[in-house]
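Quick one: this structure, given as structure tokens, is what I'll be asking you about.
As you look at this complex, bear in mind that one protein chain is not there, while each of the others sits in place.
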Amino acid sequence: MAKNLLRNALRTCMRGGMLLSAVTFMAHGAKAQDGAADAQIERGRYLAIAGDCLACHTAPGGKPFAGGLDLKTPFGIITASNITSDRETGIGSWTLQQFDGAVRHGKSPTRYLYPAMPYTAYVKITDADLADLWAYIRTIPPVSNRVVANKLPFPYNIRALMIGWNMLFFNRSPFTPDTSKSAQVNRGAYLVEGLEHCGTCHTTKNAFGGDTRAAYQGTSLQGWYAPDLSNNTHTGLGGWSADDIVTYLRAGTNRHTAASGPMTETIENSTQHLTDADLQAIAAYFKSLPQRTVTVPTPLPPGNRQMMTGAREFVVQCSACHVSNGAGIANMIPTLQNNPAVNAPNPDSLINIVLRGTNGPVTAANPTGAAMPSFGWKLHDDQIAGILTYIRNSMGNAAPAVLASDVGRARKAIDAQQAVWH
Amino acid sequence: MKRRDVIKGGLVLMATSTLASIYKPAYSKTYVGGSGAWRATPPPPLSVVDGSRLVYLTADEARLVGAIFDVLIPADELGMGATEAGCVTFLDHQLAGPYGTAAKDYKLGPVVEGLPQQGPQSIMTPAEIYRKGLAEFEQAVHAKFDKSFTDLSEEQKIAFLKSIESGAIAFDTLKSDQFFVLLLQNVREGYLADPMYGGNRDMVGWKLVGFPGAIYDYRDWIVSKRGKKIDIHPISLLGRA
């Protein structure tokens, strides 16, 4: 028995024993191949993590990559497809060319894809990386799961519309290195614009869902405001060092903040698994973006009625975790002082977090996972509006007031609970 | 197999040789590492009791309890009395819930009287004790004064309660002094618990002693207010600051 125990112990140790779910699964997905093929699959596995394919192509509680997650877009629900190697319901019968068509050109063998699949970003993927990715995807064990991909209402359910959309909004140009920038910045740009598809959430979309020119300047989607990543200290990453960015993407927390909402999953599933060199490259890229000037509003005076009630509510409801001066706890509880996310022109994320709470990021670098509880059941719209207005106009912040009606609309939109107290 | 069968069968000696391979019970949960963040089942949100109608006590019982409570915690210049503060509503809802049914108590027999240090052995629930205790209380009042407790003068009420507290006036079956202890405990609870439970109206009990209520952070005061008076309007769990 002892031999057994010891052997088990050693075996698990060698496996690593502490890998996260996605990685564990992916490791199992790879079949034994010869050395070169193994290396290619391994590279592809890494790229799949960078591209966070798992996040959309796996339904809650479903088999990995077997599809079925409903993506709620402004145009209706699009369901992610089954990309396992099942020949009937997955992509087991595809060729590399067909895979390329879907990933980089938005066209499967039978139909046009919707840009919920970020082919507008993936078009930047190099041929070599695409081949590696395909080598890995082919090793995913088949899962039979037929997905009804298109639940859009008319006219968006007409896939042929995408031909016109692509003409207007799909920039098919591949990634072109900027020779005036370092190799590191170019590597960062390649990852950010391509596989990591940061702009999918962080770049403002036009009425048709196409990117505007306001790259990485933040935008609202599904009840969340993906914050400004541009180089300004008021609402963007201007005040963050490259190390802050790296730490955030690896741990989900840093000395300023903790991830919340959809970014939590992106970090857990994707960015925490990137190599240090790639994280440094991403940081270098963001730090290389041009300085952007934003107009900083004048904060509301402390005597403002909302400010006064907000200040009182803050002490009672918020200070236990965020500290009475808003300083927070490094790597755990976000500071509210001089916080760009607090200054966001659009308070959607702030309202969402207060109403429903948010899970903290759980990463190998910081497994703490300190979460914020929901306050929607406890606080009324005007209380939440007062607290947020106070935070947004004190502690070094300045941003437009939040109205009770904003909170009320959000409460309805994200289906948050009504307050129980009258 | 149903739970009652297990109990009946005395599973202690039951063999476990005939085992099915995998079975997933309804409530027991298995959490496997590496499968993401684990979250508990959220408890239902807190809510405020509805004091507009009685849920356990009868109207007569509520009147009697109110009269007793107002002697135990009277209205005066330090604040409102127990009934006005909602202590009867508080008790009514407590008796209708798990407290009233003593849901957490060990109730298996044999039930025998023990030494005082062995603790209470009765398996009567608070709800049962109030039903019987209030009736016996009123009988004892009638036996002495030939009227209801609510009709006694303030001095008579105080004197009567003192003789209940000491056990000098006995009830038919219940121990009068123990019933008094329960009354006193519950009226204090009603006067001092969070207002969402029906009592402590306007946080009158907290204001009496200067208790700040549902505050979760005293870091700014632990040193700066050490030994000093703190003037703060208390806050209830579901209240507004």
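Letters A and B mark the chains in the order given here, with residues in each chain numbered from 1 onward.
Going forward, contacts are C-beta pairs under 8 Å (C-beta built on N, C-alpha and C of every residue); 3 or more make two chains touch, one makes a residue touch a chain.
Just so we're on the same page, contacts and distances are computed from a predicted model.
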Checklist outcome for this item: Choosing from "Peptide/nickel transport system permease protein", "(2Fe-2S)-binding protein", "Gluconate 2-dehydrogenase, large subunit" or "Heterodisulfide reductase, subunit B", the absent chain's UniProt record names it "Gluconate 2-dehydrogenase, large subunit"
Checklist outcome for this item: In the whole complex, of B:48, B:135 or B:184, the residue touching the missing chain would be B:184
Checklist entry - Which one, B:55, B:96, B:170 or B:237, makes contact with the chain that was left out? => result B:237
Checklist outcome for this item: Per the touch rule stated above, chain B touches the missing chain via residues 1-7, 9-12, 14, 16, 18-23, 25-35, 37-43, 46, 71-74, 76, 78-79, 99, 102-108, 110, 112, 114-121, 123, 158, 161, 184, 187-189, 192-194, 197, 205-206, 208-219, 221-223, 225-230, 237
Checklist outcome for this item: Listed in rising order, the chain A residues that touch the chain left out are 1-2, 4-6, 8-13, 17-20, 24, 253, 317, 319-321, 329-333, 357, 359-360, 362, 364-375, 378
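One rule holds for everything that comes next: only the chains that are shown with their structure count from here on.
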Checklist outcome for this item: Note: chain B sits from chain A at a C-alpha centroid distance in Å of 48
Item to check | Residues of chain A defined as touching chain B within the complex | outcome: 18-21, 24, 309, 312-313, 315-317, 319-320, 323-324, 359, 362, 369, 377-378, 383, 417, 420-422
Checklist entry - In the complex formed with chain A, which residues of chain B make contact? => result 34-37, 39, 45-48, 196, 214-217, 219-220, 235, 238-241
